[in-house]
Every structure is written in structure tokens, then in C-alpha cells.
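A protein chain is absent from this complex, but the other protein chains hold their places.
Labels A, B, C and D are assigned to the chains in the order they are written; within every chain, residues are numbered from 1.
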Amino acid sequence: ACSSKSSSSSENGTTASLKLSPTFNNKKATNASATKNSTLKLAEPNDSPFQGISDQVLSTNQEDADVFAPGGGGSLFNVDKNYKIIDGGLANQRINRKAKTVTITLQKDAKWSNGSKVTAKDIEYPYEVIANKNTTSQQYSADFNTIKGMAAYHTGKAKTISGITFPDGEKGRTAVIHLTKVTPAMKYSGNSFIWGTVEPYEYIKNVPIAKLASSKQVRKNPIFTGAYKLDKVVEGESTTWSPNKYYYGKTPQIKHISINVVSSNNIDKAIQSGKYDFTVPGSVLHGTDYKELKNVKNYKITGQPALSYDYFGFNVGHYDTKTQKNVMDKNSKMANKSLRQAMMYALNLDAVSKKFGNGITWRANTLIPPIFSKYYDSSAKGYPLNIKKADKLLTDAGYKKRNGSKWRSDPSGKKLTIYFGAMTGTSAQAAEYQDYLQQWHKVGLNVQFTGGKTMEMNSFYSTLQKPKQSSIDVYAAAWGVSSEPTPTQLYGEDATYNMGHFVSKKNTQLMNEMNSDKAWNDTYRTKAFKQWQKYMNEQAAVAPGSFSYNWVPVNTRVKGFDMGPANNSFWSNLSLTSSSLK
Amino acid sequence: MDTAANFLTIKDVSTAFKINGQFYDAISHVNLQVHHDEILAIVGESGCGKSTLATTIMGLHDAAETKITGEIDFEGTDLLQLDEDGYNQYRGDKIGMIFQDPLSALNPLKRIEDQISEVMDYHTDLSKDAKHARVLELLDQVGIVNPQRTARQFPHELSGGMRQRVIIAIAIACKPDLIIADEPTTALDVTIQAQILDVLRDIQKENHAGIILITHDLGVVAETADRVAVMYAGQIVELGSAEQVFNTPEHPYTRSLLRSMPQRENENDDLYVIKGNVPSLQKMPSQGDRFAPRIPWVPASAHEEHPSMHEVAPGHEVRCTCYKNFQFPDQQGGVTA
Amino acid sequence: MWKTILRRFLIMIPEVIILSILVFLLAKAMPGDPFTGSINPKADPAQIKHLMRINGLYDPWYQQYWNWVVHLFHGNLGNSYQYQEPVTRLIAGRAGNTLWLALFTMILTYAFALPMGVYAGRHEGKLPDTIIRVYTYVTYCIPFFVILVLGIWIFGYVFGWFPTTGSISSDASSWLSTIGSRFYHILLPGLLGALFGTVNIVQYLRSEVIDAKHSDYVRTARSKGVPNKDIYRHHIFRNSLLPIAAFAGYSITGLLNGSIFTETVFSYPGMGLLFVNSISYRDYTVITALVLIYGILNLIGTLLSDIILSIVDPRIRIQ
Amino acid sequence: MSLVEIKDLKVHYPIRSGFWNRVTDSVKAVDGITFNIEAGETYGLVGESGSGKSTTGKSVVGLEKVTSGSIMYDGKDITERANRRKLDYNRDVQMIFQDSLSSLNPRKRIEDIIAEPLRNFEHLSKEDEKLRVLQLLDIVGLDADALYKYPHQFSGGQRQRIGVARAVATNPKLIIADEPVSALDLSVQAQVLNFMKKIQRQFGISYLFISHDLGVVRHMCNNIAIMNRGRLIEIGTREDIYNHPLHIYTKRLLAAIPETNVNQRAAHRASRLAVEKIYDEQQSKYYDENSEAYPLVQVSPTHSVALPEEIAHQLANQEGEVQA
Partner (left out) sequence: MAENFEQHSDVSAADLARLTQEAQAEATPSTAKIIWSEFKADKPAMAALIIIVGFIVFVMIGALFINTPKMMETNIMAYFNQPFTSDFWLGADSGGRSVAKQLIVGSRNSIGIAIGLTAISSTFGICWGLISGYFNGYIDWGMQRIYDFMMMLPMTMMIIVLVTIIPHYNSVTLTLIFSIFYWEGTSRLIRSRTLAESEKDYVAASRTSGTNHWKIIFREIMPNISSLIIVDCTLSFAENIGVETGLSYLGFGLPSQTPSLGTMIANANDPNNITQYWWTWLPAALEIIILCLSISYVGQVLRRSADASQRQGSIN
């Protein structure tokens, strides 16, 4: 632990030391026989078998989304590189601010992989499934109540959702969604108001919604709208695909695709021994894997910043179950901003990222990940290592070492012990957490693990989600974010996920601005995001930890690989240059 | 005796066991002949080498752990020169053996019939049916009341007496010339013992076999044996017809044994007790009379240095000359040592 | 005998009931709940509370237990929270894999162990015997998973002889290739499991053979003139194999325990791996069902051992 | 008054079967026997294997749970545990076992083995205890250096004597000797039998001497009981049993004893076969319809036999005539 001097961060924000491109421009000529007969072999690194729910409405986990990805996931819209919805996908979207409606119109030749037409009812049915009283879906959120009649349907008062209409009938191509308000977020894919996928109503209508998740139609023989159709599912293990001849878009070029779940312990060896073309983009590979894979022959590493970030949360209040709002406690141990800032300055996040992340992770400077290039505040400084500043902040705020103690006490002179909550994970993570403690000890703060050791994930979250708790003062965790980055659900006043309970008028106001009427103007919205980032950074109630790449090793026989969000035809753009793996 | 009937001749046989890397004689220089149509009994205390003699004849010793010298002439063949396969031609066929513990001597997992017909598998080429018939015949012969049923049973379903009969049936299945019975009745009740001995005798008569009957029960010997060999510490110390040995016992050991038996005559007296113990293999004196330490009142001069057998009557031999003037202390009139 | 078997089954009932209560309580005592794991901004906490409520997770434990028992009698073990499908179907899908692997491992174990044990016993004290014994000690000392990890690394990756994940390859389509692929996938885990599982059998068999060699009935057989090799074939082998046969049932326990490791290392979707996954997910219904099933399988294993023994050994009769 | 009075003693072992594994039948190991043991006498109990001799012996010493009947000692029924404890019963009644090796704990030194009953019943000081053990060793003819040795270091005869030393350590009134010499060689057997007689003379001990060797029993016992299938068949003095046996079972047992007189071999065998023949043919006469023994009938002050009254007397008279 002698890294305190090696402050390596740049003055202006942070950037990844490593530059990865989301595309792999393979110039090789495509071998004809390769196209005809060969199989694209993909790996899905995951420790458990996938669950097998092909339906995005019902599934919450990444594995399922990944192994069913060639089917297109029923995705409605095409997006640009900022995840903004554009025309040209399965459907186009029009927002009418005056009428407060969103109109979704399907492509003319939009078909399911069994040949039947995609209909307007298919656009509406996901809402029914999500909001049904007996659903197993976890997707329903308060935001859906902005759709007219949705709340009534959700509570079972209404049989149908009155706010979704079909101008040319259920079998037609258009659905209109009537809302109580429209927000700028709706322009982006992944927002929490407009659902982005279709359900094959005709195909599944006979299955009770409660049983949908376990039905054959969802698990064994699901149909899709994407470039490939499902041939076979081996439960929990693999899926195989072949071109979907009813696909409305670009004709797929590969004869077969297979996706296998590979235990994350084994993934490096599997790639090194040339068993797979690439890992499904979206699946998670770690920094330790990168070290193993970066120099593997015949593979090229591609990547883009991930839709996620690590952060530090401070417990500064509680959740009032009566008003269903978060409340700050002035007297809480972590209420002092200087203390929080000092703790962040004490951390050597740059060094840690470098050592453990191998370039795949780097210190985060703000709470919006850089994939949102428009909103990401690259100028934010975040909290680089600065022990001196930390010491000064503490001393100035009255956290002094008294009576010759090794540790600082709080301004009132009371002993100060801060409890750090962290989840049990890999040995590298354990080492990181240990390192954080050491860093805090360096500035004289007596920080201990809650319960003396890292916590098992379930205990960790059930502790944090208690309305009021005092066993965790500061914690390290991560968020995966949606492609629409509005942070209200995480940090809003009434957000249950606001587990540090930081609330302020300013914060509420800044977040409201992001989706206010003015925010239909992109520059305004961008400004709002940046202001919020600045505020949050300054408050340090939730402080950025690290960003990382979502990266994929791609075999050099693959052509047309581009994992960027703007590549809406990812699967049909892929082709192979030789019939066997290299 | 008729030498033609002399089908087994044991000449100067010694068997030594390896104990802690050294060989010690368990039986030494045994000479013995067995005739057809006779029961030769071998008696002696526990550990004097009776079983060893039997297993030596049967060739059941592990070559690495034992050293056997001498000659066992069986109908003109020296058994000790045979290899394992050669021996197997004799075992079970020409020589049958009966063991002491009838329970453990039978394979617990095989039916009685299989265990009996197994002998015939190797020594006859009878058909299956013929073997079955022979099994029933044998069981009947050894006095089992319901052969059909017993043939199908397992050893544990039979009583001790019945098991011993089965073992006898195995031993006689191929009508051997020689049957060695090692304490066949020790584990049994007197009444059963009498029956088993009857069976043995009948079989011997029928097959004209020669039987070596090993026992330490002098009563059994007196009832069944034609000739008797008394063993002590690995040596035969007295050999003669039953009448000779019981009516005119000569060797002090034989006389002591007979005297220590509870009998009508000594009903109310103390029994005679032989002093000391049988020496263990490692402590066996290398010369002199091995019984001498147990009759300390007999002067050393009465014993031979290398005791040999002396014929005292036709067919009656005694080892060592000490028998000539041996008397029990209480009969001696004050010459106690 | 069937009466005894039936009686044994009846005796099992209270044991299974006690186990079910125990497991149920223990499962509930684990911190967290099935939905804590799915914390992400896409899932609304209110909706999750709603799901908790309709799944009865806020009811008192006895109520939950009672509901569970009632469902049980309808052949319904509840729904997996993680997999969102009926536990019965979920486990049925996995049980086959586990049982195949276990059966195969058992066959291999015996195929290795019997010759080794007999050989070691027959040539007691000689060099091969010493080698076999050192081998058993070494495998006895090495934790099972180390064998597995080394095995998968060497044979799966370095040499690439065996598949390293899953139970079947994704391109097996015909009936024959399906069977073939399944078999190919259990080959390496089965071999490694057998390598580990032989220890007890080898040691036990060895001493049985040595005992049998010196037994009286073998002496009887020799005195019948039975040649040495036949003595081994008809007497020693048979008699010393019997107690081993009874091991078969007990070894189920060991195999099931081992399945947890094998399946984790080989990402082999069986009940063991399902259990490990369900633990971190707090998938109560699955955990409870699996522990119960394993418990019942253990019981059946014991019963099987007793039955086998009574069939092969005429001395033991269940009346 | 007799030392021990055994009355209608029954020991049954349950046989379980059926679906619920309930007791459906029982092995009647001992099925209603009555006899008395007098002080200072040796009482012989003879019978075939499995006839219930050991079970009787164990019941008397308190090792076996008695099904019914009583064993009176000192006016108390010692089939009850509490009474045994109150009386320190085993201080007065001890046992010698058949297998000398297994009856001595192989992990204990001789001193501790012999001292065991002393420690439980007499609570002597360390010195006194050691002295007593040494005296006992001396009495049974063993050297003091046996003290710290283990049982396996002794010969069968010596071990049996150690067993006797333990049995007499508390100066008991009765010793149950269950086949004490049947595992021993002739010479050693003689040694042990002599010795048992000697200490009987010295300490006035009574023996219940169990054996199936009629030669040994004749040598040791004044009174003899013949047992068959859990019941007593005949009771009498040595004279009565050996010279005037009444029951065919007794006769058969006696006939089966091998005779050491070689010269009368043939005659002896003939008479044995004759008895055997009668036994086979006349079973029904000597046993009741369930082939169980009849109740005992007294034919003389010392002699009883299990036969129907008239037959018993008839046979007794015949015997008398033959005698005369």
C-alpha cells in the first residue's frame, strides 16, 4: 500500500487509457463456402444455465436477452448512436406533444418468424402482460401510470387499457398511446414510459398471462421478428439459429448461429483454445479476462463503454414508509459533505483500476457513463487521489485526532467508526475493498467492514433496502443503466433504489429539468444533465467509482462486426470469411 | 502288517514355519504309514503339530512361508515333488479332508449341492444329472434325512452336525483312498459326535479307505482308532495299535495323558496334572527328549540325546528310552525331584 | 420381502416430513428473498413488493409451509422464482442429467475399482499393490474439486479432447448424435468422478480379498483340488464382491454430494448446479425441493443397499 | 434352607415377524425349570448344545432378563435388579466363563482384572487391595509377576485360573461355571478341575457347573440336572444319574460318552446303538404330544424324572429290580 504518491489522473476528468473500437473492420474476402455452411459460434459467459425466457417483458436478466439476441428481441425501433429513436426499424414512432400521444406505426412487411403478420395488437399486448394483475413480470413501474387507463388495468379495475387505441383495428399497423404527459425521455429507446418490444399476440393469446413465462411458446418454440429464427433451445445451455426468411430487413448471411453458455471461470480458456467466434455483446467480461485475452492470436478486441458504472453510496437518511419518500437526516454520521468528499479523495481509484482493471476499467468522474457521449460530462473531475486535500477537508470540518488517538473523531469529539458495506465477489474485488479501507485508514478514518467482512449479495441489498438502517454508512455498488439515462429512478426523492437517501430540493429540481418541457430542446437537456452531474459530484452523496468497457474478443474470421448502438442490423451485417474457426 | 496295503508312507517329514524371518520346525522327522481299511488316530495336546501334519500331507502350505523336507509317498508318488497342478490331481480325488470348524469351512454363499459337486467337476466327467444323483446319494450316505432339501440349502441354514456331515460328503465324494479328518467332532455334542464317528467308520468300511483321524479326545480315539500315534511337540512319541497304546501305554507322555482324564476310577481324587507347558516353536529344545522338562524327576541319564523310536512290541514303537523306568512321583515312593 | 420394503418406506415418511419442515425453515432463515437479487433499475421495487405479496412471501412460516404441503399433495412443488417455471418441471429437466452422470460415474467407478481392488488384494504387498495404495491415498487427500479443475484444464483445454461445458452440444440434431453428444459430455466428468470415487471401494475390496484368501472355505476348496484361478473366480471374487455390491446404494450419497462440484466445474446443468445457483438467488422452492429430493434419494440408496445385500447374500434375509 | 432356590424359571426370546415387526413367537431358551442349589455343593447342569444351560446360568448370576419365575437368594427374588443391588448380590454370586481369553479384558492388566470386583464391592485401601490381589494370585498358583501382565501373555489354563481368582476375589458363596474347561487340553483341564475342587474345599463355595462333558461332570458334581429343550429331564445325585438313569434322553447322553476301554469297544457301541434305537422309536412315550418334556416326578428322595407318573415309577422299579 504505497501507491499514494503515484497520482496518475489527468487534471481534466478521466479517460480510459485504452482505446477500444466497437467495430472490427475485417477486410478479408468472404469465402463462399463459409457463408453457405458454417456456423457462427458464440459464447455467453455466465455461471449458471440461462433461464430460457425468450420474452423481454418477462425476463430481467442479461443471459436470456443474450442467448435470444439473434431473434432481435422483438425490438420495435432503430436508434442512433445516442440511443435516440429513428425511423427504419420494425416500427416508427411519432410523438404528438399537443395531443399527448405517441403513435407507433409498423413496417409494411413486418412479419413474425412463423410468417404471420406483426399487428397493432402485438404492440399493445406487452403492456397487458406487464400490467396484468397476475403477471410474473417485474417491469411495471409508476411511470407507466402516465398511460391513460394503465393504472386501472393494473389494479384489475379495467379489463383493457383504455389509453392504447388501434386506428385501423387490432390487425392494423398502427397503435396510438394516450398519455397524461409526454416527456423528452420518450425520444430515447429504453425510457420507462413507452415499451420498446412487441409480443406475438396471436401466438400466445391462449396462454394465461400468469403462465406465460413457463409456456412452450416462450421457452421452447418462441417466434421472433429479427434476422434469425430459433431452431432449437437446449434448456439452460444453448440456442441455435438460422436465417429468418420473413425478416423485413437486410438478409442475414450466415447459415447457422449457435450460442453456448460458458462458465465465466472457463471463458478465457475457451476463447484461447479457439472455440468461439465471440462472446455475445452485452455479456460481461472482466478486466482479469482482458489480461488473458488481449494478445490471443486470431482475435481482435472490440469494445465500447458499458451501460453501467460502479459508485460509492453514503447513507445520509432514511425512507419514510408513510409518505413513501426519502428523507435526509441532518444528524446522520455521513451527513457532513466534507467528510464524504474527504473519503472520496482518500481513495486511489486510478491505481486500483489500473492494476485490477487492466485498462478495461478506469476511474469514473461522474454518474453518467461515457457511452452517452452527449450527456457525459467529460470535464468533471471526480475524485482523484489527494490525501492532502482529504486531510485538510477533515481537519477543517472538525474531524480531528484527539487525545493522541490514531483515529479521527467527529466534530463533537465522539469516537467515529464508519462501516463500509461491500459485496463478496472475486478475490480481486476483495483486494480492492481491502485497499479502500487501507486508504481511509491513511487519512485517519476508522472504517471497518460491516460485520467484519464483505457481505453476501443478498444480505447486502436486504440491509440497504431497509427503510432505516445504520449498519452500513458507506457502500460500494454498481448500477447498470438503461439506454435512456434519466437518473430519477435511482436518485429521485421517492425512488426506493435511492438507498443512501440523499434528497435535496436542488437535486429534485435538476432531475425534473431533464424531462421538463424545455428539455425537448436537446441542448437544454444536455445542459440539465451536465448540471446535475456537477451537483452530484460536488455533494458526493453518491460518488462515481469506475467506468468500464463492454468488450468483446472477435475471431478474425468474422466480418462486419460492429457492436455500437447505431448498428441496428448487427446480426444481418455479420458474415464469415472461412468455414472454420482460427 | 501287509505292506501292499501300505499306500501312504510318510518318511522323515519336517515342516518349518517362518517366524520373524527364521524357520522353526512345527513337526520334525515324522515317519508314519497308513494302510487301507484302517483308522489311524493322531492324538496330542494343542499345538503339538497335528494339524500341521495334516495340511502338510494335503499340500496346503504357502511355499514362501514354510519349508517342508522329507518324502510323502502316496501310492508310489512323492507328493512333495508335485507342483500345484499335480497336487490338485490328488486333492479331493485320492485324498479327502475334513476340517474342524464346519461353519467356516463351507462357503457361506454357495448352496450345499454346488459345494459338493464342485469336487466332482474337477475329478470326474459325470454329467450334470449324474452329479446331482451322486450328491443326493452322498448326503444320504452321511446320514442326512432329507437330501433333496439339504442340497438346496445354504450352510447357515444347517445345524453344526449337519454341516459336518456335508463336509464329510465333500471329502468322500470321489471315494478317496485317504481321508484326513482334523478334529471332526470337537465342535459337536457327544451324541452327534458319536453319530459322526459312526458315519466315518461306515465310509471307511465301504471305500476301503485309510483314515487319519486327528483329535485330542482320548475317548474318541479309544472308540474308533485301529492304530494310534501320540504326538508331542512336533514328534511322534508313541505309535501302536489302539489296544497296545491304551492297554500298555509306554511313553510317559501317553501315560500322563491317560492319567489326567477324569474317569470312573479317579472320580473323587485329584486328577493328575502334567507339569509345565508345551514349548512354543521358538523355544523347542534342539536335542534331548522334548518331554523331559515336564517329568523333571526322571534323571537326565534316562533320556536319549537324540531320542529315536524303539519297538517294544510288533507295531508298537516308543520314542526315547526313558519309558523303560518311568514312574509317576506318587507311585515311586518318595523319589520326588 | 416386499413387505419389509413397504415398511421401510413407511418409516421414511416421518423422516421426510421432519426433513421438509427443517429445510423449509432453514431456507426461510436465509437472509434476503428471491427478489432482492433482481435489483436493477428496470424492476420497480413496488412491483417486486407486489410479487412478494402474491407469492405469499409475507405470510407466517407455518402458513407458507402449510400451503406448500397442500400443493405438494397435488404434485406441485411451487414455482421457481428464478426460472419462473414450475419446480417439478425445472427439476425434471435437470434430474435426468444428474442421474445419468451419477449412473455413468458409478459404472466407471466400479469398472476401475473392482480390478484394482482385486488385483491389489491378490498380490498383497507386491509392487502393484503398493502403487495402487499410494494412488488411493493421494486421491483420498486431494479435494475433489482440485481433481476436477485439473482434469478439465488438462483434458478439456490443453488437449481439447473433451467438451468443457454443458450436457449436449448445440449442433446435435439426430437421435444418434444426441445420444452420442450426451455421452461425450459426461465422459470426462464421469472419468474424473470415478478416479476419485474408487478409493473406498479399492481399499475395502482389497482387504476383503485378503481376508477371503485366508478363509477356511478357501482352504476347503483347495483341499478339493480346485485350481488356484478357479478358487479366485468361484470363491474369493464372489465372496468379496458381495459387500461391495451393497456399497452401490450408499455410494449414491457420495455421488450426489459430488454432483454439486462436478456440475459447477463443468457447467453441467444438473440438480447440483441448480442448487448452487438457487442458493444465491434464494429460490426457496427450488432449494427446498432439491434438499428433499436429495434426502429421499439418500434414503432410497440406503434401502437399495440393504435390498441388494439381502438378495446377494443368502445369510441376510429380510423377512 | 437352600442357598439359591430357582422356581419355574422361564427365559423366552421374542421372535419378531410380520408387517409391523411384532412379537409373534418366542424361543423358549429356558422354559420353566425348578431346582435348588445347596451351600457347599457342586450342582451339575448337563445337556446338548442349545438346551438352555448357559441361559440358566446367566439368569442366576443376573446377566439375563428373566421372563418369569423367581430366583430366591437370601429371601429376596434376585430376578429384580433392585434386589440384586440391595444385596450386593454379585459379591456372593460370581461366574467363570467358558472362553478364558474373551472373558478377560485384553486391555487390562491382571491386577486390574482381579481387583475389579473388589473395587466395586469392598472398597479396600490401595495397599490392602494389592495385597489381596497378590494373595489371590498365590492361591490360584500364579507368581506375583503376573500382576502387570496382560491376559494374552498367559496360557489357557493360567487364564482360566485368573478368571477363577476374579470370581473368588469377593469370597462368594456361589460360582456359576459355564463350561469352564471345555476349551482346554486334557492336561490343563485336569489342572483347572483340581484347582476348582481345592478352592471349594478351602472356601466352601457352591458351584453351578455347566457342561456337556459327562465325564467331567461326573468328576465334579454331587448333584446333576439333565436339561433338554429348556426343561429339566432328570435330576439326581451322581449315583442316580450315572447308574440308574430313567429318562431315555439321559441314557442316550450317557451312552454317547466315548469309552476309554478299548477292549469293550464293540460292546459299548452295540449298547449305544440300542439306546439310540429306543430313543428313535419311543420318543412319544418319553415326551408329551408337543414333544416337550413332562413335568418332573419324584421317584426317590434324591431322584426326579420328567415322565408321566406311572411310567416313572414303573421304570424306577424296573431299575431297582435290575439292581437287585
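Quick note on the criterion: a contact is a pair of C-beta atoms (placed from the backbone, for glycine too) under 8 Å apart; a residue touches a chain by one contact, two chains touch by 3 or more.
Owing to the predicted nature of the structure, the values given are computational and were not obtained by experimental measurement.
> Just name the one of D:S155, D:Q191, D:N223 or D:T260 that touches the chain not displayed here.
Residue touching the chain left out of view: D:S155.
> Which of these touches the unseen chain: D:F35, D:Y73 or D:F97?
Touches the omitted chain: D:F97.
> Just name the one of C:A46, C:I107, C:L150 or C:I179 that touches the chain not displayed here.
Answering carefully, the residue with contact to the hidden chain is C:L150.
> Consider the whole complex, including the chain that is not shown, and state which of A:D310, A:D391, A:D435 or A:D562 touches that chain.
Going through A:D310, A:D391, A:D435 or A:D562 one by one, A:D435 is the residue touching the chain not shown.
> Just checking the interface: what residues of chain C touch the absent partner chain?
Spelled out for chain C, the touching residues are 15, 18-19, 23, 26-27, 29-31, 137-138, 140-146, 149-150, 152-153, 157, 253, 256-257, 260-261, 264, 275-276, 279, 287, 290-291, 294-296, 298-299, 302.
> Residue-wise, where is chain D in contact with the chain that is not depicted?
58, 61-63, 88, 90-91, 93-95, 97-99, 101-109, 111, 116-117, 120-121, 127-128, 130-132, 134-139, 143-156, 163, 166, 171, 202-203
> With the missing chain put back, which residues of chain A would touch it? List them for me.
1-3, 265-266, 268-269, 288, 292, 348, 351-352, 355-356, 424, 427-428, 430-432, 434-435, 438, 449, 451-454, 456, 459
Quick note on the criterion: only the chains that are shown with their structure count from here on.
> From the Cα centroids, identify the chain that ends up most central relative to all protein Cα atoms.
If we average C-alpha coordinates per chain, C lands closest to the whole-structure average.
> Can you check how far apart chain A and chain C are, centre to centre, with Cα atoms defining each centre and the answer in Å?
From the centre of chain A to the centre of chain C is 39 Å.
> Quick one: report the Å distance separating chain B from chain C, using the average Cα coordinate of each chain.
55
> How many angstrom between the C-alpha centroids of chain B and chain A?
Centres of chain A and chain B (C-alpha means) sit 93 Å apart.
> Which residues of chain C touch chain A once you look at their complex with the stated criterion?
For chain C paired with chain A, touching residues are 30-33, 35-48, 50-51, 54, 79, 82-86, 89, 93, 152-153, 156-157, 160, 164-171, 173, 264-265, 267, 269, 273-274, 276-277, 280, 282.
> Where on chain C is chain B touching in the complex?
It comes out as residues 215-217, 219-228, 234-235, 238-239, 242, 312-315.
> Help me check something: in the complex, which residues belonging to chain A touch chain C?
The contact residues of chain A facing chain C are 39, 47-49, 51-53, 58, 60-61, 134, 136-142, 213-214, 219, 232, 234-240, 256, 258-263, 265-266, 269-270, 272-273, 456-459, 461-462, 465, 479-482, 489-490, 496-497.
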